[in-house]
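Input: a single structure, listed below in structure tokens.
For this depiction, one protein chain was excluded, whereas all remaining protein chains were kept in their positions.
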Amino acid sequence: MLRTRICNIELRNPTMLAAGVMGSMASSLNRVYRAGAGAVVTKSFSLEPNEGYKNPTTVEVTGGIINAIGLSNPGVEAFKEELRGVDDDVPLIASIYGSSPEEFARVAASVEDYVDMIELNVSCPHAMAGCGASIGQDAGLTFRVVSAVKDAVGVPVSTKLTPNVTDIVEIAKSAEDAGSDALTLINSLGPGMKIDIKTAKPVLSNAFGGMSGPAIKPVAVRCVYDVYRSVEIPIIGAGGVRDFRDAVEFLFAGAVAVQVGTAIMYDGPEIFMGICRGLERFMIEEGFSSVDEMVGLAHEGV
Amino acid sequence: MLRTRICNIELRNPTMLAAGVMGSMASSLNRVYRAGAGAVVTKSFSLEPNEGYKNPTTVEVTGGIINAIGLSNPGVEAFKEELRGVDDDVPLIASIYGSSPEEFARVAASVEDYVDMIELNVSCPHAMAGCGASIGQDAGLTFRVVSAVKDAVGVPVSTKLTPNVTDIVEIAKSAEDAGSDALTLINSLGPGMKIDIKTAKPVLSNAFGGMSGPAIKPVAVRCVYDVYRSVEIPIIGAGGVRDFRDAVEFLFAGAVAVQVGTAIMYDGPEIFMGICRGLERFMIEEGFSSVDEMVGLAHEGV
Amino acid sequence: MGNVPELLEIKGIVEESETVRTFIFDWDFRREIVPGQFVMVWNFSDEKPMSVSLIDHKRSEIGISIRRVGEFTSAVHELDEGDLLGVRGPYGRGFELMGRNLILVGGGIGMAPLAALAEEAVARGMNVDAVVAARTSDELLFTERLENAGVNIHTCTDDGTCGFQGFAHERLSEMDGEYDMAAVCGPEPMMFHVKAVLDERGIPTQFSLERYMKCAVGICGQCCVDGTGWRVCAEGPVFWDHELRGVGEFGRYRRDAAGRRISW
Partner (left out) sequence: MGNVPELLEIKGIVEESETVRTFIFDWDFRREIVPGQFVMVWNFSDEKPMSVSLIDHKRSEIGISIRRVGEFTSAVHELDEGDLLGVRGPYGRGFELMGRNLILVGGGIGMAPLAALAEEAVARGMNVDAVVAARTSDELLFTERLENAGVNIHTCTDDGTCGFQGFAHERLSEMDGEYDMAAVCGPEPMMFHVKAVLDERGIPTQFSLERYMKCAVGICGQCCVDGTGWRVCAEGPVFWDHELRGVGEFGRYRRDAAGRRISW
């Protein structure tokens, strides 16, 4: 009943581990899949190793966290070993980033044999200059990155966008025009900051960090809803999903699958099982026989 | 100890009622001032009466609410009667909006005699076409609106900006360049939406609504911090303030005063007294003798 | 986080009159409701405040009584048992009860919160008299239900088709019982006149006010009243007579959706 497919990838259910969460090694990716996720997305990696920011890299705020891990990763060569270690039956999505279209393309090409899909992180709100959201805030740059990757690989590509733009629909359309096979909406919000009042210091070493968690769900659902009306390609929803109700909201808004990240802080990887069971019960009660029937329902009669 | 001033307006304390909250009539503005606010901002009004959106106009989400009231107001002529009814000792700020620079200027000019300051709402995320955030998301339009109002009135003008832009600093600078005497940061976030899962319908009649409440505080503090580094004019902070700790964060980030809105839902207008008492106690404990000493402290040594 | 419409199934519908129906819902009384409080009712097209007219702890039910007057209420009247409505709340401050002898004065659909209050008062062992007023006999509400509960009913119609012919405050003037308190709900001009009578007799009275509502959670300011600035959704909708002394607009005007003053 929960089975679905996105870009011809079969998923046993429409939940995915979001990028940046428990995704640094084969072991944790396998674990999350065994815990119930329908697919897993790796932590974003790049051509060269990157240590990321100094701690503190995470601090809790009302309704979630803000984080500036800084895209730490061991580089694509080391990461390949992790990709190889992921069990064969796990639908695997590599999240990658770079500082130029060419770099994105090189990273993508070197891992495409190991994965079912590539997710382009052009939207990290705390990346170093030239990476991350500075790409995804520019429709032209987004277009060039997506085009370069599409030219380089045969696996499907999803472009993950930042909500921190004046008009996300414009960026979404340019990703679609460049050939992106799917969109992932949204990366973390803001960015935000937290100042310690005893010392008057920003808590995060990077001062700013992306907001994630239940608090950003309304914005994420709106982005999905808004973009759904303007593109043809499938949307993977992300942002604040904590239970099956949240997943249903994303599906109704137009997402074909939902990613779960920060909520693992509250409920552990077992959250995937909980969401799937709740979703199945909901579908039975409400008379849905497939996930597809639910996608975009909130647009009817509006 | 809490006394401060902004654009030469004396305030007994650095808290203000935010626009759009209990600000439709003289009676409620007076009440909020008696409850402890240092100044009050009216609900935004325009040249002509406006009924706003159909209900539901507000729905709660994690960490706050989303709302699309739709800038309902009885029009400037009727609103003048409210402005006249506000007690003489109340520092009064009129929030106004319009669909063109000329309309802003006309509204501003017709009420400037009744108020101490005018706040330009160029940032409502759920306004009809041509008003609200569509102005504040465009640096050129923002410049023209601020210029027109500054040409028309002698009272200080604060421009209230939306966080829902790619680069708020750019918009802030254009407001400053156009002569804005202050900035109010931020208007509500997103927008966001909430979908009812039993009916697959957006709850708000307008589908989308601006997010406010504690959940948006990290983004608001970051906007204040970011803009503070790039402008010379004073900043009034707004977004998720619920207790004195939040107020301190905004002051440290660079605000000279803070507005309080959604938190009145939780704690009523008496919240102003609570914030002021807490702030005073904090200042004594930490050895501050004036609000000014605290402004921007988070920028030192970064 | 109760400020989200919860979808409730209409469990029963009671025809109270040609134009008034009571819609019954199951209610989880972990969310306590007291007479005088209201809920926001969403029909997926609009949302309006409605007083709770029935509070049945034994059956875990509440009821709201809706008079067909416009687009929203007509649409709700079209609904059947099993249909859904969104309900959020309850909101506001309800009635308080004190003393032994209570007089209720209700006009038209204003009887809705008083019906719930009457049953609560009887359950607490109070003697309850009620002036049930309406324009005409067909519009008198809840008389049978309240009689069954043990309330002494005094009907009153503008046209004399049932009981006293005249207005509620006139009927009230003829009643000489000793009352510890009164509770009043109805059209505001009616309440204004009733207040004069009760003030003269020095009976502490609570009035339930109605104002245009938007957020219902105490922030939009739409329902604030002149001159105290109280929020009808939060400090109200029920106010004591002495509180209303500060509410200059009482009996004089209300405001429309834009905030314009509308005289009664």
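When the chains are written out, they are named A, B and C in that same order, and each has its own residue count from 1.
Keep in mind that, in the parts below, contacts are C-beta pairs under 8 Å (C-beta built on N, C-alpha and C of every residue); 3 or more make two chains touch, one makes a residue touch a chain.
If you're wondering where the values come from, they're calculated on a predicted model, not measured in any experiment.
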Across the complex, visible chains touched by the hidden chain are A
Chain not shown: contacting residue from A:62, A:99, A:123 or A:184: A:62
Option touching the unshown chain, where A:156, A:240, A:261 or A:296 are the choices: A:261
For subunit A, the residues touching the chain missing from this view: 20-32, 43, 49-52, 54-62, 65, 67, 69, 72-75, 78-79, 194, 196, 198-199, 201, 203, 205, 261-262, 264-265, 268
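Definition applied: only the chains that are shown with their structure count from here on.
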For subunit A versus subunit B, what separation do you get between their C-alpha means, in angstrom? 33
For subunit A and subunit C, let me know how many angstrom lie between their CA-based centres, rounded off. 50
Could you tell me the distance, in whole angstrom, between the mean C-alpha positions of subunit B and subunit C? 36
Hunt down the residues of subunit C that sit against at least two other chains at once, touch-wise. none
Return the residues of subunit B touching two or more other chains; collapse runs of consecutive numbers into ranges. 61-62, 194, 198, 201
